[in-house]
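Worksheet: one structure, shown below.
On to subunit A.
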Amino acid sequence: MVPLENYLVLSAILFSLGVYGVLARRNAVLVLMAVELMLNAVSLNFVAFAAYLDPDKITGAIFAVFVITVAAAEVGLALAIIIRMFRNSATANVDEVAQLKW
Partner candidate 1 sequence: MTFDEGQGYAVLATLAAPLLAALIILFIPSEKKMAIRVVAAFFAAVMLGLSIYIFAAYQAGGDQIQMTLKWVWVENTAFLGKDGITLHLAVDGISAPMALLTGIVAFAGTITSWKLNYRPKDFFILYFVLIAGVYGTFFSFDLFFFFFFYELAVMPLYLLIGVWGSTRKEYGALKLTMMLVGGSVLIWVGIFAVFHEANLGTFDMQRLFAAGNDGTLSPTFQKIFFPMICIGCGVLAALWPFHTWSPDGHMSAPTAVSMVHAGVLMKLGAFGIIRLGIQMLPVGAEFWMPGLMVLGIIGAVYGATAALTQRDFKLLTGYSSVSHMGYVLIGLATMNQIGVTGAVLQMFSHGVMTALVFLLIGALYDQAHTRDLKDFGGITRVMPVWVVFYTVAGLANVGLPGLSGFTAEFHIFVGVFRAYPVFGGLAIFAAALAAAYMLRMFAIVFFGPFNIRWKDLKDLTPLETMAGGLLIGSIVLMGVWWAPFTDRIGHTVAAIPGVIG
Partner candidate 2 sequence: MGAEQAWLLAAIPAGMFFVLAFFGRYMPRQGDYLGVLAIGTSFVLSFFVLADYLNFYDFEAGHTAIAESIKWSTIGVGESAFKLRMGIYVDQITIVMFGVVTTVALMVNIFSIGYMKGEPRYYWFFALLQLFVASMLMLVMADNLLLVYMSWELVGVCSFLLIGFYWEKRSATEAAKKAFVTTRVGDVGLLIGIILLWRATGTFNIREIIEIAENGGIGSTYLFVSVLFVFLGCMGKSAQVPFHVWLPDAMEGPTPVSALIHAATMVVAGVYLTARLLPLFEVADGTLLIVTIVGLVTALLTGFMALAQTDIKKVLAYSTVGQLGFMFVALGSGHPDAALFHLMTHAFFKALLFLGSGSVIHATHHNQEMDKLGGLWKKMPITGTTFLAGSLALAGVVPLAGFWSKDEILHATQNWDGGWALILLGFAAVMTAFYTTRLFIRTFMGEPKDRDVYEHTHESGFLMTFPLVFLGILAVVAGFVVWHGVGTALGFPGGITEFVFLEEPERYHINWALAGGSVAIAGVGIFLGAWMYWGNSTEKSTRLANWNPGVYDMLVNKFYFDEMYQKAIDRGVLGFSYLVAWFDRYMVNDTGVDGSAQVTGYSGYILKFLQSGRVPNYAMAITLGVVGLAVLGLVVRA
């Protein structure tokens, strides 16, 4: 059996990549994809811990399913927002969209 650490390390790498993507990328679609990466890292953690700590129950797996569901909904919503954004200001660069303040 693959030890838990491997999963965790993989998950941490995925999460860090996601964080880097969110912070460094300027294109809104790429930022969204980076967020998905982070969510996947979390799901991976859930499943891994569930399998190792309490194999009889599938609590972790259920959470992973929830995460996927929410992520799907989130993508739908976020893409809609990005399309509106692009239509209004002809850009998908998150730096240039800064109207939402005071």
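Here, a contact is a pair of C-beta atoms (placed from the backbone, for glycine too) under 8 Å apart; a residue touches a chain by one contact, two chains touch by 3 or more; residues count from 1.
Picked so that all candidates are chains of the complex that A comes from, given by their letters.
Fair warning: this is a prediction, and the values are worked out from it, not measured in the lab.
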Direct contact with subunit A in this complex, candidates 1 or 2: 2
Candidate 2-touching residues of subunit A, taken from the complex the two chains share: 19, 22-23, 26, 31, 94-95, 97-102
